[in-house]
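The following block contains the structure, expressed as C-alpha cells.
Only a single protein chain was left out; the remaining protein chains are all shown in position.
Each chain carries a letter (A, B and C) given by its place in the written order, and its residues are counted from 1.
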Amino acid sequence: MRLENDLDYKMSLAKKIYEIIFEADTKAGKIFDIGLLLIIISSIIIIMLESVDYINNRYSYYLLILEWIITILFSIEYFLRIIVVKKPLRYIFSFYGIIDLLAILPSYLSLFLPIGHSIIVIRSLRLLRVFRILRLTKYSKEAELISKALLRSKAKILVFLFAIITLVIILGTMMFLIEGKQNGFTNIPKSIYWAIVTLTTVGYGDISPVTPLGQFISSLVMIIGYAIIAVPTGIISVEFSRSSKSELNNTQVCPNCMNDMHNEHAIYCHRCGNLLN
Amino acid sequence: MRLENDLDYKMSLAKKIYEIIFEADTKAGKIFDIGLLLIIISSIIIIMLESVDYINNRYSYYLLILEWIITILFSIEYFLRIIVVKKPLRYIFSFYGIIDLLAILPSYLSLFLPIGHSIIVIRSLRLLRVFRILRLTKYSKEAELISKALLRSKAKILVFLFAIITLVIILGTMMFLIEGKQNGFTNIPKSIYWAIVTLTTVGYGDISPVTPLGQFISSLVMIIGYAIIAVPTGIISVEFSRSSKSELNNTQVCPNCMNDMHNEHAIYCHRCGNLLN
Amino acid sequence: MRLENDLDYKMSLAKKIYEIIFEADTKAGKIFDIGLLLIIISSIIIIMLESVDYINNRYSYYLLILEWIITILFSIEYFLRIIVVKKPLRYIFSFYGIIDLLAILPSYLSLFLPIGHSIIVIRSLRLLRVFRILRLTKYSKEAELISKALLRSKAKILVFLFAIITLVIILGTMMFLIEGKQNGFTNIPKSIYWAIVTLTTVGYGDISPVTPLGQFISSLVMIIGYAIIAVPTGIISVEFSRSSKSELNNTQVCPNCMNDMHNEHAIYCHRCGNLLN
Partner (left out) sequence: MRLENDLDYKMSLAKKIYEIIFEADTKAGKIFDIGLLLIIISSIIIIMLESVDYINNRYSYYLLILEWIITILFSIEYFLRIIVVKKPLRYIFSFYGIIDLLAILPSYLSLFLPIGHSIIVIRSLRLLRVFRILRLTKYSKEAELISKALLRSKAKILVFLFAIITLVIILGTMMFLIEGKQNGFTNIPKSIYWAIVTLTTVGYGDISPVTPLGQFISSLVMIIGYAIIAVPTGIISVEFSRSSKSELNNTQVCPNCMNDMHNEHAIYCHRCGNLLN
C-alpha cells in the first residue's frame, strides 16, 4: 500500500515536473520558461565577457564560478528532462536534445581531456531554445505568418539559390583564370568566395579585381547581383501579400457550410453556392 | 485696477507667446517656426565647420561668437517655453524638453567645468525638432502614411529583428571559435559585430574571414543575408499596398448593396449600378 | 521676284533642317538621330581612351585629331540648332542647350586659356541626350511607366530622404564624438559621409569604427539601414502595382460614356451607372 502510494506519488511528481518543464499552461511552467530564458541569456553574456581579454584577465575567477553554476543548472535540467519524458531516447536524439547536451558536455570533457576551454562557446547554440519558449507569446502569430510565407516560397527560393550557386561557381572559375594567383584569387574556392562576396553586394575588399578585364566582369557581376536581389524580394512579397489577403477574407463565414475563405467581392459561397450575408 | 490690468496683460502676453512658440496657426507662429528651423540648421552648420580643422584654425573666433549667439537665442527660447507653458515640469521632462536643454547646457557647463568643448555637438539632436515643425506641411500626410505602415508592421519587424539578433549571436560565436584571435575576431562581441556587418551586406572589410572554413561559413551568412533582406521588404510592401488600397476605397459605401470597394472617382456602384451619395 | 524665291527657299531649308534636327518623323530625321547617337558615343569612347595613360602615350596624336573632328561636328550642330529654332535664346538657356554648349566650349577655351585639357571630359554629359533620342523607340512606353511611378511616389520618397538625411547628420555627429579624430572620424562632414556609407550598406571600409561603443552603434545603424531599405521598395512596388493594375482594367469600355478605367470586378460603369457588357 505504501509502495503503491510512493509510486503514485513518484509518477505524479514526474508528471508535474513534465508539465513545468515541457509545457507552459501552468503558472509554474511559465515561471520555469522565463527562468530558463534568463539563465540562457546569462550564460551567453558570461561567454561573451570571457572572450574579452580585458575583462577575462581581471575577473576570470568569478566568471569561471558563474560558468560552473550554469553548467550544473543546465545538467540538472537535462537529467530532469530525460527522467520525466516518456520516450527518453527520442528526446536525447531530437534537435533540442542534442543542443541541450552540447551545452553541458564541453565543460565536463575539459576536466579530463586536453581540449581547449574556448569550445564552451558552442553553448550559445542554446539560444535557439528561445524560439521554442517564445512560441507561446503574442508574437507567435506573427512569427508563424512569416515562417508560413517562407515555407510556401521554399521551392522558388531553392530554385533561385541553385541558380545563384551555379552562377558563382562559373564566375569564380572565370575570375581565377583572368586574375590569377598574383591578384589574390589564389584558388577556385577562394574565387567562388569572392564571387559570393560581390554578388550579395557585401564587398569586403579583401580580394578585389585588379586587371581591367577582371574589373569589367566584376562590374557585370555587381549589376547582375543588384538586379536579381529583386527576385527573392518579389517571391516573398507575393507570398506575404497572399497570406495577408487570406487574412482579410476571413471575415465572411458561409451560413450553410461554414467555409471562411471567401474572395473579397464574394456574394455567394464558392463551395456550396449559398448566399453570404 | 491697474494691477488687474497688468495681470491680464501679462496673461494675454503669455498666451500670445504660447501661440507663437507652440502653435502654427497664426502668421507669427509660422514665422517663428521658420526662424527656429533656420537657427537650428545654422547651429548645425557652425558645429560642422568647427569640427573641420582647416576652417577652425582660421575662423575659430567668429565661429565661437556665432556659437554663443545661438546658445543665447536657444536659452531665451527655452525659458520662454517654460514660462508660457501650463505644466512646466511636464515640458522639461518631455522628449523635446530634454533635447532643448541638452542643446544649451554644454555651452554653460564648459565655462565652469573642464569638460571638452566638443561635447557641444550633441546640439545636433535639436535637428529632430524639424519633424515637429514639418508636421504642418503638405508632406505631413505622406509622412503619416509611411509611419502608419511602419507601425502596423511593427510586430512582424520585431519578430524579424529578434531572429536576426539570435542568428548573429550564434554566427558570431561560431566564427570566434573558427577564426580565432589571430585573424581579427578578437572577442565574441567583435565577432557579432562582424556578423552584423556581413549579414546586412555592409562589408567594411576591417574584419574578414581568412581560414577556408571561415570563408565557407561567411558565404552561407552572405547568401542568407541576401535572401532574408526580402522579408522586411515583403512585410512593408504589403502594409503599404494595404494602406494605399484603403486610401482609394474605404470612403464610400453603396446604399443599395453595401459594396465598399469603390474607385476613387466612382459616382455609381460598379456592382449594382446604384447612385452613390 | 528672285529675292522672294530666295527667301522662300531659305525658310523652307531652315524648316527642313529643323525637322531633321529636332524631329524624328521623317527618314532623314531618324538618320540624323542615329548619327548623332553614334557620334556622342564615339566622343565618350575617345575621352575614355585619352584618360588611360597606356593608350594616350601611344596614340595621343590620333585621339587629338578625332577629338577636334567631333568638336567641329558638335559646333556645326550647335549653330544649326540656334539658326533654325524659332526662339534661339530659349534653346540656348534650356537644359539641353547648356549641355550642348558645354560639350564644345572647353575645346575652344583650351586654345586661349591655360585651363587643363582634362576639363573636356564634361562632354560626357551629352550622353544625357540619348534619353531624348530614345524617347521615340519601342522602349519609351516602359520608360514612361517607370518615370510615372517614380513621379507619383515623389512626395513619399522626399519624406523618406528627409528622414534619412536627419538620421545621418545626428548619427555622424554622435560618431564624431564617440570615435574622434584618431580613428578616422576627422570631422563631422566626414562622419556624416561614413554614416551614409554605412546606412546604404555600401561599406567601403576607408573609415570604420574602432571603439567597442562605436562598433555597437554602427551595428544599430546597419540593422536600421537593412530594415528601412524596405521603405522605398515598398513605396515604389505599390506604385508599380497600381500603374500595372490600371493597365489591366482598360479592357472594358462603358458603351454609354466611354469611360475605360473600370474595376476588375465591375458590372456597372462607376461613372454613369450603365451596364457593362
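Details
Note that contacts are C-beta pairs under 8 Å (C-beta built on N, C-alpha and C of every residue); 3 or more make two chains touch, one makes a residue touch a chain.
Values in this document were obtained by computation on a predicted structure and should not be read as measured data.
Of the chains on view, those touched by the hidden chain across the whole complex are A, B, C. Contact with the undisplayed chain is limited, among C:Leu102, C:Ile146 or C:Cys272, to C:Ile146.
Residue C:Val197 is the one among C:Val84, C:Val197 or C:Ile217 that touches the chain not shown. Within the set C:Asp100, C:Glu179 or C:Glu239, the residue that contacts the chain not displayed is C:Glu239.
Looking at subunit B, the residues touching the absent chain are 201-205, 233, 237. One chain of the complex is left out; on subunit A, the residues touching it are 155-156, 158-160, 162-163, 166, 169-170, 173-174, 176-177, 186-189, 198, 201-205, 208, 212, 215-216, 218-219, 222-223, 225-227, 229-231, 233-235, 237-238, 241-242, 261-263, 265-275. The chain not shown here touches subunit C at positions 44, 47-48, 51-53, 118-119, 121-122, 124-125, 127-128, 130-131, 134, 138-139, 142-143, 145-146, 149-150, 157, 160-161, 164, 189-190, 192-193, 196-197, 199-206, 229, 232-233, 235-237, 239-241, 244, 264-265.
By definition in this document, only the chains that are shown with their structure count from here on.
If the chains shown are joined wherever they touch, the resulting network links each chain directly to all the rest.
Legend note: the chain whose CA centroid lies nearest the centroid of all displayed protein CA atoms is B. In this entry, subunit B maps onto subunit C through a rotation of 90 degrees when their C-alpha atoms are superposed, rounded to the nearest 5. In this assembly, the C-alpha centroid of subunit B lies 30 Å from the C-alpha centroid of subunit C.
Separating the CA-averaged centres of subunit A and subunit C is a span of 44 Å. Contacts with at least two other chains are made by residues 160, 189, 201-205, 229, 233, 235, 237, 241, 261, 271 of subunit B.
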